[in-house]
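With one protein chain removed, the remaining protein chains of the complex are shown where they sit.
Entry: chain A
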Amino acid sequence: MLELKGISKYYNPGTINEMCLFKGFDLTIEKGEFLSVVGSNGSGKTSMLNIICGSIPAESGQILMGGRDITKEKEFKRNAKIGRVYQNPAMGTCPSMTILENMSLADNKGKLYGLGRGTNKARIDFYREQLSWLGLGLEDKLDVKVGALSGGQRQAMALLMSTMTPIEFLILDEHTAALDPKTADLIMELTDRIVREKKLTTIMVTHNLRYAVEYGDRLIMMHEGTVILDKKGEEKQAVSVEEVLTLFNEISIECGN
């Protein structure tokens, strides 16, 4: 379970450009829940993810992960339990290292990075199997540098790498936004399979309303730092894209977009 309690976030505090994004923001995500988050630009979606992961600090409030207060914990420490996939496919992999080396790196998460051999030969078959599961033919390219792969292939690898070791939370930050529609569909399907299979508590920020409606068991819409729509369970199943789009247009007009 992940809880945000009374989070406040100001940008440029103490200057003329001070902007209050969150003021006493609360959100609770149940264990095993797959949450989709939609909202316009500047509504606080990505800031929320950054606050959860510790990439940016919050001015006040508490973040509890499985009941444990992690508000003061450093980003890299929190990441022990979190997997994150970014919008930019380049963020989740190392371009100058081979597929095999990238998989080995990810496989060692949570353990010591000492002077042992970088690639465990006994694990290569496992990596092959995992890669073939993606259906992109990457299992035959183990010695190819990741920088030579397409954006979709890299994003698929990033997804695989971030969920390879036992984690509890998966954070998806518009992870299909930089991909072509077909590849985006593929990545989305893979994501759903991984989330279901590993029973991960997942937060997915997306601009694709169809994905938000089709996938996940809870949907929230954010606007100016608050949650203006929150549907879960059967209510969520009944939500249609049109309904979300109508609401989305309403708040957009309000903003003058």
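Throughout what follows, a contact is a pair of C-beta atoms (placed from the backbone, for glycine too) under 8 Å apart; a residue touches a chain by one contact, two chains touch by 3 or more; residues count from 1.
The rule we apply is simple: contacts and distances are computed from a predicted model.
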**Message:** Can you work out the missing subunit's protein name as recorded in UniProt? Choose among "ABC transporter permease", "Xanthine dehydrogenase family protein subunit M", "Protein translocase subunit SecD" or "Protein-export membrane protein SecF".
**Reply:** "ABC transporter permease"
**Absent-chain contact - pick from A:E18, A:E59 or A:E75** = A:E75
**Request:** Taking the full complex into account, find the residue in A:K9, A:K45, A:R84 or A:H175 that is in contact with the omitted chain.
**Result:** A:R84
**Request:** Out of A:K109, A:K141 or A:K232, point to the residue that touches the absent chain in the complete complex.
**Result:** A:K109
**Item:** chain A residues touching the omitted chain (full complex)
**Value:** 74-77, 79-80, 83-84, 86, 90-97, 101, 104-106, 108-110, 112-119, 162
